[in-house]
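Shown next, in structure tokens, is the structure this report addresses.
Apart from one protein chain that is not included, each protein chain of the complex appears where it belongs.
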Amino acid sequence: MENIDINQILGIAVFGASIGLILIGLYAVLMKKHLIKIVIGLSIIDAGIHLLFIAIGYISNGTSPIFSEKGISLVSEGTKMVDPVPQALVLTAIVIGFGVTAVALSLVIRLYRHHKTARIDQIKTLKW
Amino acid sequence: MKKLLVLLLLAVVGYSLYKPLSQVEFGADRIGDIENPTTVGAYYLSHTPSDLSVANVITAIVVNYRGFDTLGEVSVLFLAATGIGSILYRRRKEGEHSETITQPSSQLLQAGAKLIYPAILVLGAYVFIHGHLTPGGGFQGGAIIATGFLLMMMSYKDFHMNHTVLTWVESLAGITFVSVGIGGLIVGKTFLENFLAIGTLNDLFSGGIIPIIYIAVGFKVAAELAGVLDTLLSIKEK
Partner (left out) sequence: MELFLISVIILAVLLLAVAVYAVMQKDLLYATIATGIISLILSVLFFLLQAPDVALTEAAIGIALTTIIFVITIRNTSRREDEILITQESEASKIDDKVKANM
């Protein structure tokens, strides 16, 4: 069992999960008829991309990029810190994603108010 | 036919995601030597304790190295809150009051919400005051505080956010952010330059302008998210 690389299995699991989330979300956006389902698909795509970024920044046996001891000079004696840049980017992306979802859902409410339906195949007129 | 095309597209997208990612080794050391940094991540890791004396490197990146980006981010949130308000605007009929909830909630929920509400606010304030020392910061703390307001809005029929207060808090927080940035421009050379004393690592008062900005961001995010939730909860269609 020693010759199986643990990192390889972890990579298949995490990258596979993120690619799977992106594809599932894309399927929902393209195939579903209900507008709320489409917004759910968008947020699933978001989740997949966030997981992909964090997974690329991960370093095995690394610690989170927060210095804990007082006066510690730097990362010492073989301990590694994971890459902080993708984490900062994902932090921004989650907050912006919430804003996008909220605006999209308020547009759904507005469309429902006019057409009395939220299914795009039942919205006949383009004008509103 | 449509399903076939969609599956074809998914296959193409999946293959084009799989192909580059199969070259990426999971968990490999990609940031290189920290003492002599060659990548951006290594530079941030090596320079944050000495230049800014901030324990949390992510806070240092979000607020200081990429502070202008964060200013844009809170502006996007502000625009989202304004946009939701204007999209969902409708003139009220005479004598019609908007109600947050249509049914009164149970006694248990009301008592529990009143008990837990101050604790949530204190937790949110803790998270954004200690943003430069522990995991957390303005965005997380603001979201936690908005969750506390949400709990009260859902439990009590007559609990409403005062929109005047929200606007004032939001404007003052935004003005604080921008004026701290302009202070950097006046004292030093660049916008958002860290012009205060940086103190020692792991103290509460360390990091110069970073805690000030993150506290302002916390207030701003809390006010914006609470405003969004109040706008969304007070519409009633049926």
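By letter and in written order, the chains are A and B; residue numbering begins at 1 in each of them.
Basically, contacts are C-beta pairs under 8 Å (C-beta built on N, C-alpha and C of every residue); 3 or more make two chains touch, one makes a residue touch a chain.
Everything numeric in this text was worked out from a predicted model, so none of it was measured.
By the touch rule set out above, chain A reaches the unshown chain at residues 6, 9-10, 13-14, 16-17, 20-21, 24-25, 27-28, 32-34, 36-37, 39-41, 43-44, 47, 50-51, 54-55, 57-58, 62-64, 66, 82, 87, 90-91, 94-95, 98, 101-102, 105, 108-109, 112-114, 116-119, 122. Touching the omitted chain from chain B are residues 56, 58-59, 90-91, 127, 135-137, 139-140, 143-144, 146-147, 150, 225, 228-229, 232-233, 235-238.
Note that only the chains that are shown with their structure count from here on.
Taken in their complex, chain A has these residues touching chain B: 7-8, 10-11, 14-15, 19, 22-23, 26-27, 30-31, 52, 55-60, 64-75, 80-81, 83-85, 87-88, 91-92, 95-96, 99-100, 102-103, 105-107, 109-110, 112-113. Across the complex, chain A is touched by residues 2-3, 6, 9-10, 13-14, 17-18, 21, 24-31, 34-35, 40-41, 44-46, 48-49, 55-58, 61-62, 66, 69-70, 73, 76-77, 79-80, 83-84, 87-88, 134-135, 139, 200-202, 221, 228, 232, 235, 237 of chain B.
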